[in-house]
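Here it is, the structure in full.
Of the protein chains in this complex, all but one are displayed in their positions.
Just so it is clear, A and B label the chains in written order, and each chain counts residues from 1 on its own.
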Amino acid sequence: MKHLPRASALSAAAVTLLALAACSTTAPSAEGGGGSDDVATGNGVTDSEITIGMLTDLSGPFAAGAAVQVTETQAYWDQVNADGGVCGRDVTVDVQDHGYDPQRAVTLYRSMAPDVIALQQVLGGPTSSAVLPLAEQDDVYVGGVGWAGSALAYPNNQLPGASNAVQAANAVDYMLDELGVAEGSSIGVVYFAGDYGGDSLAGAEHAAEERGVEIVAQEITSQTTDLSAQASALAQADVAGVVLAAAPTQFASLAGVLSSQGADVPIIGMNPTFNPSLLTTPAADALLANAYSITSISPYANTDAPGVQAANDLYAEADPDGAVGWEVPLAYVQAELLKQALDGACESGDLTPEGVVAALGESSSVDTEGLLPDGLDYSNAGQSPTTTVFISKVSADADAGLELLDQVSGPSAESFSYGG
Amino acid sequence: MSPPLLTVEHLDVVYDGTITALSDVSLTVGEGQVVAVLGSNGAGKTSLLRAVSRALDSYGGSVTGGTVRFAGEDLAGLDTAAVVRRGLVQVPEGRRVFRDLTVAENLRAGGYTVRDAAARAEARDRVFDLFPILAERRDQPGGLLSGGQQQMLAMGRALMVSPRLLLLDEPSLGLAPLLVDQIGEIVTEINRQGTAVLLIEQNAVMGLRVADAASVLEIGRVTASGPAAELAASDEVQERYLGVAVPVVATEVVGSEPAIPTAEPPQRLRVEGLTVRFGGITALSEVSFTVEPGTVHALIGPNGAGKSTLVNVLGGAYRATEGAVHYGDAELTALPAHRVAGLGVARTFQNISLALEDTVEDNLLVGRHRLMRAGVLSGAFRSPRARREEREHRETVAGIAELLGIGALLRTPVHTLAYGDRKRVEMGRALAARPSLLLLDEPVAGMTHGESQEMAETIRQVRRDLGLSIVLVEHDMPFVMGLAEQVTVLDFGKKIAEGTPAAVQRDPEVLRAYLGAAAA
Partner (left out) sequence: MSYLLEQVLNGLSYGLVLSLIAAGFAIVFTSTGVLNFAHGSVVLLGAYLVAVLHPTIGFWPAVLVGMAGSAVTGVLINAVLVRNLADRKPDTAAILMLGVDIVLLTELTRRIGNQVLTLGAPWGASVVRFGDVSLPTGRVLAAGVTVVAFAGLWYLFSRTDLGVGMRAAAADGPTASLMGIRLSRTAATGWALAGVLAAVAGVFLTSFPAPGVAPTVALSAFAAIPAWVLGGFDSVPGAVVGGLVIGLTSALVTGYEAELEPFLGTGFGEVAPYVVMIVVLLVRPSGLLGSKEAVRV
């Protein structure tokens, strides 16, 4: 993904058009502008335009992060369009706000479905759980619903990287392999009630069994902002490390309290648990000392990866004052994944919702220029597309506060399987 | 001569923009005077006080005409707090002490507007002088005081602002005669210490005794006014409010056949050794008496004597701790409430409990419920049988309404009725069940003498025409004396006397415990 100046983008588009016209075996119609070719089309596709949907939360609890993703997604597709679009067509994103309300998400999906070829994103656990089954019936691609294993049950869903269980299994592996946690010791798991936390706990429990450690589980909700009692209980159980499947508030509180109680143990947070603003809180020192983050997606500061660099540049141009964080590469790669699926559908001559889902199911080795681990396999329905995750250390020097340490795929992550 | 302390001129008060409560009311209270306003329920007495204390707003009322001047100043535009600061304070009806606040805190709240600590301490000392019992119980919650003490506290609370004019709303309501006398003396004493008093009273005897001047208010208008002594001597006031003109006539025992016979003839009601305890409190202790079929039997006694408890046992609402009540052969105390109704026993309540939005007829039909034979289904499908039955019920109810003098009001919603008529509707509802024994719980509470005389006539007629037994619970002594064949007197849960009204009236025990100083 190169970033092209406007003039060259235009000429590239012209070349593509010429090439398409030249290669075409049937006589192209005389309609101007769009790519008219021999692909079958369906909902959301005209001769000149492809419409994709995005159900996000612009007025609810996730409004801030969602806005970053909307900006980046728009910028991505604008660039694609500038480079010639997909299958000779411009891609338009229909962004709707469900406000984290499942009822509204379903209504919006119903009214949107006839006019879109795929859903770029349905943000939020309860909202995506409500929409996924409907989209499966309609055979509509859905991306960007997070990493809960429960979403893998839907063949129309594309998970951006390793699922929560795989992340948590990797966290346990990493503690034993790299952070000096000994076999036979205890590892705490603090998790949100629900799909996200439940899936993470399952992965950690699987790894614990594989690796011979004990799990000390503590269930919390997003209302729990003070983890004193949980931290005391973990310290009392003498845990050698903690896996956290919660949110940034809980990450900071847990790290701070554990450190104040003298429990100097590593804490590994799952995907969305870190936020750069945590480094301004009183827990900053504790986080810098002991906190790690495991993500399915490359951290913002990993600019060695060309994909991340491209994503960051695009965002910096689209919104120079915007908040930076893990949402930037995430939105970019989600759009990239959808683009590859659309390209696949185009190639097989079936630019319909069903065609996109089929293209997704056939993609067994997807690369995203370092944004996600290479070789994502979406052909094995029901399983995580990869067992590889990014492990980062909280760092005051890195952009967005996370410094990439490694990409890992631990033994228990590899042996983990859903439904088995 | 300086202007009067309070001048009310041509005052009109309207509630909710439509309901007129007062029209063209004028009166004055001079410095150092006690002025009484007499009148029955709904005459507009309380509205008058609220207009003066500027408290109408919160009840949805407003002054639409006329003026209220206090010490020469027009009170229009001031709020209650401003009026209180000028030395005009109202004691609300029903005492309304702050039950969870201690006596001392109640007084403190009363003195809320007084910023000068010395003035406040002085006022409190004066209150404690006037009511030593309040000083004694200063740290107890107001809710623990007896009714009379609460009235004292309510007055003391108002005196905390050292008012120039005290507005008293029904200070004697619900108090035993002995206490009423005491309250009267206190009003006189407060007045003697330099506070003018505007007193609202239903109890005209008390009002006229303590007042220098009085006005009679009827349906929002002043119908008579003048010096108290003059009013007390007028025929109209004597007849309507003092009960002097109507001689007490003992009812002749009914021998004639009832005009509309009850479904079943009345039976003998025997109460034997009845004791009721609530927790550690004994409300009734070994009470026994007998009500002969077809008679009116009165239960009297001061507040808290156990009268209502007794009615509740007879109606099946309370269980007896010991003893038994038999109605004919059935043991009433062994039955649940709905079975008691099945025996032909019906009751009214002390506080009217009617469906206010419904018509008189609908309220009366509720009383027929027990006698409705058609099932829910045939009722729902309006089968011929159900329709015939419904017509019969409506005819019966109409007959009862006629008998009670509310026949013309059948289609009228209850909430528009006057107090006395509501009491009649309630009695009608009880009668609609065609009982052979009717329990009346304080049927004339809150009525003027004139109204209660009318009610007495109604009760006589009911008994005559329907041929049933009536148990009457009342603390209005003259009312009972003109109506009942037998009287049982209760005090502190015990029976202290029994006999004919004439005999009971002479019983020294009754005079001492119940009738108080006024009768002695």
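In this text, contacts are C-beta pairs under 8 Å (C-beta built on N, C-alpha and C of every residue); 3 or more make two chains touch, one makes a residue touch a chain.
In this text, all values refer to a predicted model and were calculated from it rather than measured experimentally.
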*asked:* Checking the contacts here: which visible chains does the omitted one touch?
replied: A, B
*asked:* Among A:S59, A:Q74 or A:Q96, which one touches the chain that has been omitted from the display?
replied: A:S59
*Any idea which of A:T127, A:S150, A:S163 or A:Q230 touches the chain not displayed?*
A:Q230
*asked:* If I consider the whole complex, including the chain that's not displayed, which of B:G39, B:P92 or B:P266 touches that chain?
replied: B:P92
*Consider the whole complex, including the chain that is not shown, and state which of B:T7, B:Q33, B:S47 or B:T80 touches that chain.*
B:T80
*Quickly run down the residues of subunit A that touch the omitted chain.*
59-65, 193, 216-233, 236-237, 247-249, 251-253, 256-257, 259-262, 275, 277-278, 280-283, 285-286, 323, 325
_On subunit B, where is the contact patch with the chain that was removed from view?_
53, 55, 58-59, 79-81, 83-85, 89-92, 96, 98-101, 105-106, 108-113, 157-158, 161
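Note that only the chains that are shown with their structure count from here on.
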*What is the distance in Å between the mean C-alpha positions of subunit A and subunit B?*
76
